[in-house]
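Every protein chain of the complex appears in place save one, which is left out.
Up next is chain A:
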Amino acid sequence: MTALTKSWERLAVPLFILAAWEVFSRSGVLPQALLPAPSVVLHTWADWITGFDESSQANSGRWLADALSSALRVAAGYAIAAVSGVALGIAIGWWRWVERTVEPTIQMLRPVPPVSWIPLAIIWFGIANKPAIFLVFLGAFFPILMNTIHGVKTADRNLIRAASMMGATEQQLLRHVVFPAALPSIFAGLRIGIGAAWMLTVTAEMVAVKSGLGYVLWDSYYFLRYDLVLAAMASIGLLGFATDGAIKLLMSAALHWQHGSTLQSREG
């Protein structure tokens, strides 16, 4: 198959949805303001990015700043979640006593929806970056942690035997055997985590922060600018897609040894 037909395969469904939406929106079944056509959304979005005709009013030309402030919150919370989730996950998976002392607390905190921490987050951190970063951390931390624990626990005991036969200390076992063995699971957790991270940044921005894509989204709702609401939603989707793609790239680089041994490697 050529590259062209392949990218056509990927684009067919989104293009069809956009075309149907455009037709439906122009048909006048609903007032245009309630469901703006894709062309209108695109127009507003373009102004939001470049500021060429001020059609997005106060937001005109401010897209990059908005996207950047959301992305930085995601990056900060996600980085903290990734480092602490992987480290704690390895400790819980490896040492029984850590599991016994820490795991019950974790399992009790895990079902509490991150969103329900918003009141406390605002009280503790005020209205700014910190409550958003805290929420992002909460959302990404648990999937990363759970998957890391699973990866460590399902590591092949025989590989640990082989390494200790070659004189590995406990620390070396963790670094040279347990961590690489858990890496496929860890990446599964990282990919779930990045989705949660974007969801929670936007949620936090709608409630507790006065900048970012989520803030624009909620603010535009008050001003009945549904074209901007949709442009904000599309921006979040695209950025989420891009960050997940980046993690996927990182993953296939780190797990290149799996090529040829998993189902995934079937697609050429």
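One rule holds for everything that comes next: a contact is a pair of C-beta atoms (placed from the backbone, for glycine too) under 8 Å apart; a residue touches a chain by one contact, two chains touch by 3 or more; residues count from 1.
One rule holds in what follows: contacts and distances are computed from a predicted model.
UniProt records the chain missing from this view under the protein name "NitT/TauT family transport system ATP-binding protein", selected from "NitT/TauT family transport system ATP-binding protein", "Tryptophan halogenase", "Sugar ABC transporter" or "Cytochrome c oxidase subunit 4".
One of A:Trp97, A:Tyr222 or A:Trp257 touches the chain omitted from the figure, and that residue is A:Trp257.
Only one residue from A:Val177, A:Leu217 or A:Ile236 touches the chain missing from this view: A:Val177. Between the chain not shown and the residues A:Ala46, A:Val98 or A:Ala163, the one that touches is A:Ala163.
Where chain A meets the omitted chain, the residues involved are 156, 158-159, 161-168, 172, 176-177, 180-181, 183, 255, 257-261.
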